[in-house]
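Every protein chain except one is present and positioned as in the full complex.
Should a chain be cited, it is by its letter among A, B and C, assigned in written order, with residues numbered from 1 in that chain.
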Amino acid sequence: MSINTIEQLAEAVRQFGRERDWHLYHSPKNLTAALIVEAAELLEPFQWLTEEQSHALAPDKREAVRQEMADVLIYLVSLANTLDIDLLKAAEDKLAINARKYPVEFAKGSCRKYNETEP
Amino acid sequence: MSINTIEQLAEAVRQFGRERDWHLYHSPKNLTAALIVEAAELLEPFQWLTEEQSHALAPDKREAVRQEMADVLIYLVSLANTLDIDLLKAAEDKLAINARKYPVEFAKGSCRKYNETEP
Amino acid sequence: MSINTIEQLAEAVRQFGRERDWHLYHSPKNLTAALIVEAAELLEPFQWLTEEQSHALAPDKREAVRQEMADVLIYLVSLANTLDIDLLKAAEDKLAINARKYPVEFAKGSCRKYNETEP
Partner (left out) sequence: MSINTIEQLAEAVRQFGRERDWHLYHSPKNLTAALIVEAAELLEPFQWLTEEQSHALAPDKREAVRQEMADVLIYLVSLANTLDIDLLKAAEDKLAINARKYPVEFAKGSCRKYNETEP
């Protein structure tokens, strides 16, 4: 089966867990722990690189990073399945919140929130 | 603009950063750091809960969790934009790898990989 | 050399890095990234366990956990060396802050801060 949408991914992840009875392990608490473990595996190849080096990964490192990104997404989708959350709607709503928190005029070339002074 | 696909989310995230000149900050290294910080904010409301409690969040906690999930997704998409990675294809490929690592017969009701004994 | 105090550990860590010229890599930013990667390796063996199981680790898992705890401490000490921070004094000061945040009468059998209602 080819996965072309996030809904298809959600269904594939749901079926993958169902076939293995992983609902026994996949409480929201455990899934968030698993997600951060994958996020750390994603950070690990970058930890000693300069920012510049991080833009130009060697092919084997890039593939490792790609797989860790996939793991993060899979756990995020699994958590969304469990909590019955629409990820795209959540992201859309959060971007609207962020647009208020980081007004263009204020945040341009900075990472300041509306209520912060320069770093 | 309504966001209905991960491609639309990728475009919205790209534009959000472009308007604020955030490419100055958004090196892959920094984005993976930001992603794990959000993953920790997602874990935080669960840390003292039992697994059972984690299934039944109060509405305000659930909304907070939903927003942290959105933050994780937004940084993941931003990283994918920067590294030019197709997230859905990466997840599809990783599920195929996982299917070999966790064969149904072997992993059913367990979290063992093919090469692991019981926990 | 035997290490019996945190000062001796700090000196051993300083010398270990100096012999390898690791000051080139060990910026505070990179050390905090390395620390969280180790914290995730510490969390990893617990992620699918119940809380009860987490109290009774098999000997090989316990030794792995012990080594990950050591890694976290080593990076924390390395960061303290770099930023010239007295870790024990910092912890003493933080416990005093926590004592105000979590008054005994209020926090007993709960994890509430002074300004929180029940979870």
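Quick notes on this one:
Operating definition for what follows: contacts are C-beta pairs under 8 Å (C-beta built on N, C-alpha and C of every residue); 3 or more make two chains touch, one makes a residue touch a chain.
Keep in mind that what you see is a predicted model, and the values were worked out from it rather than measured.
Contacts of the undrawn chain with the visible chains, over the full complex, involve A, B, C. Although one chain is hidden here, its contacts on chain C can still be listed: residues 2-6, 9, 12-13, 16, 19-22, 24-25, 27-30, 32-33, 35-36, 39-40, 42-43, 46, 49-52, 54-55, 57, 62, 65-67, 69-74, 76-77, 79-80, 82-83, 85, 87-95, 97-99, 102, 104, 107-111.
Touching residues on chain B toward the chain that is not drawn are 25, 30, 33-34, 36-37, 39-41, 43-44, 46-48. Contact between chain A and the absent chain runs through residues 33, 36, 48-51, 53, 58, 111, 119.
Heads up, the rule we're going with is that only the chains that are shown with their structure count from here on.
Computed from the mean C-alpha positions, the centre of chain A lies at a distance of 25 Å from the centre of chain C. Look at where the CA atoms of chain A average out and do the same for chain B: the two points lie 2 Å apart. Contacts with at least two other chains are made by residues 33, 36, 48 of chain C.
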